[in-house]
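One protein chain omitted, others in place.
What follows is subunit A.
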Amino acid sequence: MEAAADPGNLAGVRHIILVLSGKGGVGKSTVSTELALALRHAGKKVGILDVDLCGPSIPRMLGAQGRAVHQCDRGWAPVFLDQEQSLSLMSVGFLLEKPDEAVVWRGPKKNALIKQFVSDVAWGELDYLVVDTPPGTSDEHMATVEALRPHQPLGALVVTTPQAVSVGDVRRELTFCRKTGLRVMGVVENMSGFTCPHCAECTSVFSRGGGEELAQLAGVPFLGSVPLDPELMRSLEEGHDFIQEFPGSPAFAALTSIAQKILDATPACLP
């Protein structure tokens, strides 16, 4: 693999995966978090880069609010989430003085910070870098894709919920991937079905089947459906490791199978 320009701080990063969706609140950050946790439990070293500058959710989902990034001689040191330093995170959330502070920035300023995030974070050696993005197809996405292009990202995971309203936005995101030359690794359908804890009846709260249909239509792999699971919500709210704590829950099976598909789709890399 010939390195275009100076690989710099991303030199030790083997595979980069972007998590995208045209629609907000469909679970990009949830999928990013759980994918990272599942890959880590599979023995990989994983980093998460949260480029949602106006609404960073990952610090809370990993119980890392209030932590700070430190300057080291190679740039910013990401926040490590475990003793073994196998899971690290960078987010604008760590740069805010007050957690409720609004980042009221227009595009150019956001682009500048994203460039810095891509070039100045000292990730060290990573098997996977998962990049979580805000909704839409605008500044942050163009800046991220441009900045990562020299590092040849593995591809994008596109998240949707089953409703037509969401699928409509995600179709546009697929067009974005095509236009920017980003490979779509597959579609994940989130929030598909809720099993009532009282009577075990499964209700399609946000209708059903949209993700699979979309994948078929676009000719990209369908990676799986993650059901609505209050245990998952609670883990994310409290920053717990869902993959470790709830191996019996329905969302667990779905999430680990998606992570496995990502592992399978990763080309063997020469050391």
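Here is the rule we go by: contacts are C-beta pairs under 8 Å (C-beta built on N, C-alpha and C of every residue); 3 or more make two chains touch, one makes a residue touch a chain; residues count from 1.
Heads up, the rule we're going with is that contacts and distances are computed from a predicted model.
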Among "DNA repair protein rhp7 treble clef domain-containing protein", "Cytosolic Fe-S cluster assembly factor NUBP1", "Cytoplasmic tRNA 2-thiolation protein 1" or "Small ribosomal subunit protein uS7 domain-containing protein", UniProt-listed name of the chain not shown: "Cytosolic Fe-S cluster assembly factor NUBP1"
Hidden-chain contact residue, picked from the options A:22, A:155, A:211 or A:224: A:22
Candidates A:91, A:166 or A:225 - the one touching the absent chain: A:166
Options A:15, A:44, A:60 or A:261, residue touching the unrepresented chain: A:60
Subunit A, residues in touch with the chain not shown (by the definition above): 22-26, 29, 54-55, 57, 60-61, 69, 71, 95, 97, 99-110, 112-113, 116, 134-139, 141-142, 161, 163-166, 168-169, 171-176, 179-180, 194, 196-199, 201, 203-207, 228, 230, 233-234, 236-238
